[in-house]
Every structure is written in structure tokens, then in C-alpha cells.
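Below are the C-alpha cells for one structure; questions will follow.
Removed: one protein chain of the complex. Kept in place: all other protein chains.
Naming follows writing order (A, B and C), and every chain is counted from residue 1.
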Amino acid sequence: MDHRGAEFRAVVRSVLHDLPALFGASSPVAVFPSSGTGGWEAALVNLLAAGDRVLAYDNGFFAAKWAGLARRLGLDVSVIAGEWGLPADPSEVEAVLRADAHHEIRALLLVHNETSTGVVSDIMRIREVMDSLQHEALLIVDAVSSVGAMPVHHDAWRADVTITGSQKGLMLPPGLSLLAVSENARRAKGSRNLGVGYWDWDPVLEAAESGEFPFTPASNMFVGLRAALDLILAEGHKAVHARHRRLANAVRQAVLAWGLSPLCPIESARSDALTTIRVPDELDELVVRSSLLDRFQLTIGGGLGRLEGMLLRLGHLGDIDELMVISMLAAIEMDVPRHWPLMNSGGVDAAMASLVDASD
Amino acid sequence: MDHRGAEFRAVVRSVLHDLPALFGASSPVAVFPSSGTGGWEAALVNLLAAGDRVLAYDNGFFAAKWAGLARRLGLDVSVIAGEWGLPADPSEVEAVLRADAHHEIRALLLVHNETSTGVVSDIMRIREVMDSLQHEALLIVDAVSSVGAMPVHHDAWRADVTITGSQKGLMLPPGLSLLAVSENARRAKGSRNLGVGYWDWDPVLEAAESGEFPFTPASNMFVGLRAALDLILAEGHKAVHARHRRLANAVRQAVLAWGLSPLCPIESARSDALTTIRVPDELDELVVRSSLLDRFQLTIGGGLGRLEGMLLRLGHLGDIDELMVISMLAAIEMDVPRHWPLMNSGGVDAAMASLVDASD
Amino acid sequence: MDHRGAEFRAVVRSVLHDLPALFGASSPVAVFPSSGTGGWEAALVNLLAAGDRVLAYDNGFFAAKWAGLARRLGLDVSVIAGEWGLPADPSEVEAVLRADAHHEIRALLLVHNETSTGVVSDIMRIREVMDSLQHEALLIVDAVSSVGAMPVHHDAWRADVTITGSQKGLMLPPGLSLLAVSENARRAKGSRNLGVGYWDWDPVLEAAESGEFPFTPASNMFVGLRAALDLILAEGHKAVHARHRRLANAVRQAVLAWGLSPLCPIESARSDALTTIRVPDELDELVVRSSLLDRFQLTIGGGLGRLEGMLLRLGHLGDIDELMVISMLAAIEMDVPRHWPLMNSGGVDAAMASLVDASD
Partner (left out) sequence: MDHRGAEFRAVVRSVLHDLPALFGASSPVAVFPSSGTGGWEAALVNLLAAGDRVLAYDNGFFAAKWAGLARRLGLDVSVIAGEWGLPADPSEVEAVLRADAHHEIRALLLVHNETSTGVVSDIMRIREVMDSLQHEALLIVDAVSSVGAMPVHHDAWRADVTITGSQKGLMLPPGLSLLAVSENARRAKGSRNLGVGYWDWDPVLEAAESGEFPFTPASNMFVGLRAALDLILAEGHKAVHARHRRLANAVRQAVLAWGLSPLCPIESARSDALTTIRVPDELDELVVRSSLLDRFQLTIGGGLGRLEGMLLRLGHLGDIDELMVISMLAAIEMDVPRHWPLMNSGGVDAAMASLVDASD
């Protein structure tokens, strides 16, 4: 397909038309060829200038990485050091924003679904905190692993930017970052900002109208996005979210039946996109993961950063169904007891019971 | 690939070199573009002439179809009416052969693994019967669904022809029939036989040497055979058989745990390539099969011929692993109780336990 | 796709609905998993019994092979020894049929487009000869390399069987033979015929109604047939034939410009599906073919049987367009003069001029 031809322009236009609904957004979505890190940077440099003060909530590996990037970009970053494994605590955010009497904090960086811990933060509650304090900081949300799997409410949150990537709920290889950008955010981009080159979202957002990109677009990725959106639209946004909820519940029941502990103690904050399990002291995370890979060609995530060696992360997002989840659980149930005999059986049974209940 | 070129000839030669081991044969294998029915016909017309007497053992849908074909080809077919769901009974064969004082029976037709019932007959025992009676009937064995999944012993059985197809243990689409042909069988092909045209195996068997087929060969199928043989040789014949045994045992444990009955009462005669279950009276076979197809995109076989409506057939042969078997069982365990509440749970658990035991 | 499921039955039905138009037939088409040789055998054994007299016209390698098969099947075959490189001569047929005062010739075997010589015989003229003599022999036509490339007129010819294969104009791998069978032919199949087993076309023709095959069908091949028919129907039968004519004319102009001789001296009898060229004495056919294969990955056919070493055969049928033909000709024009300096240039030019003329 000619990436400057009419056929490709039609694909681009239809993709850009259908993307906002994934973010719960009425505003357009900017697409950059980049890794997810590029999405973080794009949001920061279009809205902020060197020395601007931002508040980041660090409750996981990716949240911490994002704060580090902001600091390297020359921003004055305050960090609320949350616990890795808990959601962002609105009252902590409230305390910091209340103390910011002169509203010097220009932006708040929050991760919706922290991929390293499997924990979902309640962005709406934090928006309410901001509202109650009449704090006008920009709200920038990383929804990399929630868009396409869990409800995302860019408009309702009144988020300024909501960020995702191609490689999670959109079921594509990595290579694109996607940002829903509010009207307010577009106005906030002043001349003094850093986003003047590659990351300048103005020409990219204009592509939503013209279908004519300011640079050679990754045409194969746009064709992939079209296919991913077709899958999601055929199933329906709500049905996609319900499926992820149903599968996640099944996995959580299996974990409890095995006598293992979820990382996050707060049930309502556990992610529907992945499940994280504390690794018992007697068990070596690497042994489990390489054993599952060798024996079943099954890739299970491990702990990242300071959680290294302490976590198993079971992904269940994207184009996944009940039998794929049961397969993953069966592999664990058949293999882990060889390394940790204390594990109970019954996890697969509990998951099947959960799925049966959910389908009645 | 040019089907008259050197590269394709090399593929043909290597395939024909590696095929006999799948049959436990030292003699060459004839390959015909045809369905499995063509394999039956090829064996009959190369060895027999109109009016020749043959003995067929009917213990299933495919055995019966084969006997019918033999009759239509003008052979004088005697049938031992075995029970559909039991293996061929050597003593019945013995009685008929013993009564054939003048050795008028020119050939004995046996199905090794009857795909419609999931029952394996003990070909070796029947060969011993023939030997003890010094009966010189030709022994023609249908091993369509056992080659590539279970041990097949063309040489040890002193079979004259052992027949298979491309679409079972060889993991390809249908389109080829393959016949291991003994030296004795090649000598037995006299001028009076019917196999003079398409099914004439002489030029086809010569292709094993020259790699030059007497007709336009299905070159894509030969490339597929090469890939299938590579998979089987990389795993090892014995390991392939052991895997099928291990997976079949797991399925059988699940069936028992569910409180369902295998069709075949004789444990040692149950197939490692597929498992057949009697459908309880209260359950509609078609409802189960269409429900599994709709909900899980899972295709389960049903009863054929006079067993229609009475059977579920669970296939587990070819390029299949533990998690695929668990998935199939989980689908059944989650779905069938909606139609038949008497079914016990615990089948998946039993299968996992069986697999864990087998891997220790 | 489940080969006994509803989805596959629908594919089979739609394929069987659309196939007859390719043959110019209103009668149904029987499909057999087999090579093209199987198609020849199916036609013979359904219509004839051992000892029946048939007349074959041998004007090429495949025509001769077919006659040989008929003889091996026990038919009493008279052969008109035509010249390899000329079409069947209606007056020769007339002479033989006229001499057959008692109408003992039960069938006439004709090849429409002889793939070994690139010569088309005028079946209609021969039908007229039969009519004028009121000779009631069955008319069996091999249209293996014309169906899907050139107009085929099963009904207008009043052919009894018209045979093709999957691997030529249908653009699939080898593996299926397809036979349009007239009402008259179905009636002619008496109980004494040989077609009682695999080749029995009655149950296969009934599949046109039920979509339920009498044997495991090559489901992937039916899916392929559906795709091939979709391509042909989208372009239109007439447009497909016109394209083959246009491309063939271009190739023929190139051959003349090169100073080479077509095998067939009669212009109107040259095939639109392939072009055959006499190899000059000074040139080694094998050297040309292997040089084109090595240098351009281009496969060119050679002479078969008694024409071995004397012919180049350039195929131009199926999913082929102007630029593919120009590529093939350019390869020849750039390579052959290295082996045969007498060859003129200008062939590609002449072909382009021919294509430009045809598109005006």
C-alpha cells in the first residue's frame, strides 16, 4: 500500500475516527511512531517547559520511570512515594495539592493501570480532589495497559492527556504511542513548551482531519490498528471490558485457591488486565518462569525494579479467551508444585467455577 | 517449486526415504493423491481380482465402509460382524479361517485404530492366529488414524499393505493416501488384478528410487510431508507415541471423573489417538457439539452410522500438547453440565494429576 | 474448518454451484481428490466396460498417455496417430468413424488444449463430424489446461465428459480432478461399467445437492476453489479469456520477432494458455532452461516424450498479467542470446506493441 496514496489515507482517517472511543474521549488522538516512553515524553514536552513543577505519584516501576524521565527533561518533579502494590491514595494527593497554595504544580502524572504491580488507581477520585481544591494542574494519565482492556474515561476524568501504546490492549507489536489530547491541553501548549520537533502534536492531531501525516507513517501499523479496532468494535467496548473482568476474576479465584497471595491487598484495585502474585519465600521466581517457558512455552512476567524476584505477573489482556486463561492456569498448577510443594491444587477448578458462574 | 525440477525430486526422495519408519516398515511406501478411500481401493485392486474372496472384520463405521467398497469392486466379501466399540476378536477370525479349509480367502481386511469408535485391534494376535493355521491370506491393515500417533508394526505384523492418509497423524490436509507395501504384496500383484491404471502401485513405488512421479504430484503436499516428518523425527518416533499415550491417559481419567462411560469396555483397547464417550440418555449429542462449537470454537466428533447420536469423539492426535488437551477438557467441563447437570466436575483435575504423574 | 460442519458444507455447495460455468456446462461437476490422471480414469471407468472399443486421437504427450491408460484399463483402443504439434484433424476422425459401420466405437477421446504442444483442437468441428455421421460414440474431452483460460463449451460440444484439474486455470496446487458430466453420460453409466468404487461419480455428483461428500474431502482445496472462483467471477469469464488471448498474442509476437518458430504452423490452433517454440539445432534446451532458472528463478517447460530436447514451453495461464509476461520474455531475450547468438532482439518490443494495440 502506497503510504502517500488515497487508500492509505482512508485507513488513517477511519482509524483516527475510531480511536477516541477507546479512551472514552471526544477529543482527537495523536499517534507517534515510538515506544511507550515516547508517549510519556510527548505529553510532557507539549505541555511543559523546563523548570515547570510537576507532581508524580510513584506506586510502581513504570510510574517511577516516568517521573525519572520528567526529571531528565528538566522539569521540577515532586514525587509522592506510594507503596508499590497499592493504588494512588487520593488523600496523599490532596495533601500535596492543598499545600501548593500558589498552584505552582503545573501537572499531575498518574498511572491508571500500573503494569508492574497489576494495580488500578481511581483516577476519578483524584479528579474530584483536584476539583474540590480548585487546583488547575494539568492531569496526565498513563493508560498504557488499560486502554482496550478496561474502561478508560478521558472525558469524564477531564484528563488533559491519556496515553497508551500499540502493544497491549491494541494487540499489535510495539511501535506506536497514542495520546488522547483534550481541548484544554491543546490550548495549554504555549510557545515556550519543549514540544517543537518530533513530538509536536499539532501537525499530528491535524492528521485526524486530513489523513496526511507530517512524516512517513508506519503504514503497516495503521493497517494493524484498523484490524484491532474492527475486532474490538465487533465485540463491543462493553463486552471487551466484561470479558477482561470475567477472565481476571477467574485468575484471581485460582490464585486464592492455590493459597498464594495477590500483591495488592485491596480487591477493588486489582487489575483486569494482569494479575500479580507474591512469590513465596521458598520459591525462586526465575525457576518458575524458566520452567514454564521450557515446558509449556508459556511466558510469565516477573517483578521489575525493586520487586525483582518477588512477583509473578500473569497477563490476561487483548485477544484472549477462557480456554487460553485455563491453559495458563493449568500450566502453573501442573508445574509450580514441583518447585514449591506447599501450593494447593484446585486453582483451575476455582477458575472454571468462576467462569461458569459468570456465564450463567 | 518446479514439480519436474531437481529441488522437488530431492524432497520427494527424502520423504519416501523417511516414510517407511512411520509404518514400522522396511518396504517402500506408495503415495497416491486421493482421499483415504483411495488408499483402501489401491490396496484391494493391486492385490485382488473380481470374484476373489476376502474376509473383512466389521467393528466400526470405517471397517464397514471398507467392506462395502470391496463388495462394490466385485470381490466376494465375507464379513465378521463384530461389535462397534470392541476390538477385532482373534478367536472369531480363527474360527472363520479354520473353516476355510481350502484357503479360498485371499485377503483379510483389518482396521488397526477404528476412528469411529476409538478402539485399537491387536493385529499381532491376529497374525499369530493366521500363522498357527498356516493360512496364507494377504493381510491388509487400515492404520489411517494410528500412523504417526501409535506404534504401527507393518514388518512385525507381516502385513502386506498398511494404509494411512495425510490428514491424521501426519497433520496435513486430506489429499494423499499412503501405503506401505510388502515384498510379498508386490509379488502377489499378478496380471489378472484390477490395479492397472491410476492405482497401479508399481510406478509409484519406483518413484521411491527415482523421485520421478508417474503423474503430476501434489508438490505442496510433499513439501508438507517433509515438514511433518521433520517434526516427528525431531521429537523421535517413541517420544511421539509416548506423548499420545500420556495425553490419552489424561483424557481417559477426565472421562471417568466426570462419571461418563468410555465406549470401549476394554481398557487396553482404547485408542491413544481419540477417546470415545457414550452420550447419556438425557443428553443430546448435537446440542453438546454445537454448544462447544459456538462457545469455544471447539470441534468434537459425534457418532457415525449406527452410532449417530450416541457418541462423543474427542480427538487428541498430531501436533497437540498438554495445554491443548486441558483446554478441550475444560471446555467440556464448563459447558456440558448446562445440558446435563448429572455430570461430575473434577475431570480437568484428574487429567492434570495424570499428566503430572506421567511427567515425574 | 470442520470438514463435516455446516460452514464447510456451504463452501462445497457454492463451489459446486459455480463450477459448471467454467466448463460452459449446465450439468453438474464431479470433484475427485486425485491427480489429473485420476480424472481421465474416472471418465473412462464410469462410461465403459472392459473390452469396449474407444477411439483416441494422439497428437501429443498427454493424449498418448491417456490412450495408454485406456488400454491398461482393458479397453480396446484405436489410435489416430496425429502429428505432435498439429490439432486433431476432423477429416481423419471422420474417416475412422465412417468406417465404423456398426458403431462399435463406444467413445472418442480428445484433448482440447494439448499441454505438451500448445495446440488447441476444434472440438466443435469434430462434434459436427459425429453428427453428420449420426455416430453416437460418447465424447470425452480433456480440457485440463483450457478450463479457466480459454472458452470451453461442454454443452455446445455436447461433450459427455469434460475433464480438468486444480493446478492449471484454477490456479491451485495439484490434488483435484474435476469432471463436467452430461445427462447422457449419467444415463450411459450402466451396471457393467468399471466405475464402482472410488471413481463412481454418482455419489460425488449427488454432493452437488447435499454438500455432503462420500469421503473425507480435501477441505483446504475446496476453500481454494472458492477463492479461485471468486477471482474468476470478479474479472468475468469473458474478460479472463480475453486476457489470456491478449497475453498469448504478445508472446507469439515476441517469438516471431526473435526469429524463432512456433511448434504449431497453424496460427488459429495456437494455445492461449501456453506457447511452444521449436528449439534451434544449435541450442540445447536444457542449457536454456537451467540458465533461466539459475539467473532469473524462471521455470520454462521443455519438450515431453518424443519432443524432449526439441521444445521450449512458455506458460501464460492463471493469475498472470501483462508485466509478468513481459518479465518472462525479457528474461529470455536477455539470456538466450548468450547460448544462441542468432536470436534477434526486439521480442519484448513486439510484445509491448501487441499489448498496447490490444488495450486501445
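The rule is simple: a residue touches a chain if its C-beta (ideal position, glycine included) is under 8 Å from a C-beta of that chain, and two chains touch if they have at least 3 such contacts.
Here the structure is a predicted model, which is why all the values come from computation and not from measurement.
Colleague: Using the touch definition from the header, name the shown chains in contact with the chain that isn't displayed.
Modeller: A, C
Colleague: So which of A:P20, A:P87 or A:G165 would be touching the chain we can't see?
Modeller: Considering all chains, including the one not shown, the answer is A:G165.
Colleague: Which of these touches the unseen chain: C:S78, C:N184, C:S261 or C:S327?
Modeller: C:S327
Colleague: At which residues does chain A meet the chain that is not included here?
Modeller: On the chain A side, contact with the omitted chain comes from 2-3, 5, 32-38, 41, 44-45, 69, 72-74, 165, 167, 173-175, 196-198, 200, 214-221, 293, 299.
Colleague: List the residues of chain C that touch the chain left out of this view.
Modeller: 296, 298, 321-324, 326-327, 330-331, 333-334, 337, 345-346, 348-349, 352-353, 355-356, 359
We take it that only the chains that are shown with their structure count from here on.
Colleague: How big is the gap, in whole Å, between where the Cα atoms of chain B centre and where those of chain C centre?
Modeller: 36
Colleague: Can you work out the whole-Å distance between the CA centroids of chain A and chain C?
Modeller: 60
Colleague: Compute the distance, rounded to whole Å, between the mean C-alpha positions of chain A and chain B.
Modeller: Chain centroid spacing, chain A to chain B, equals 50 Å.
Colleague: Residues of chain B touching 2+ other chains?
Modeller: none
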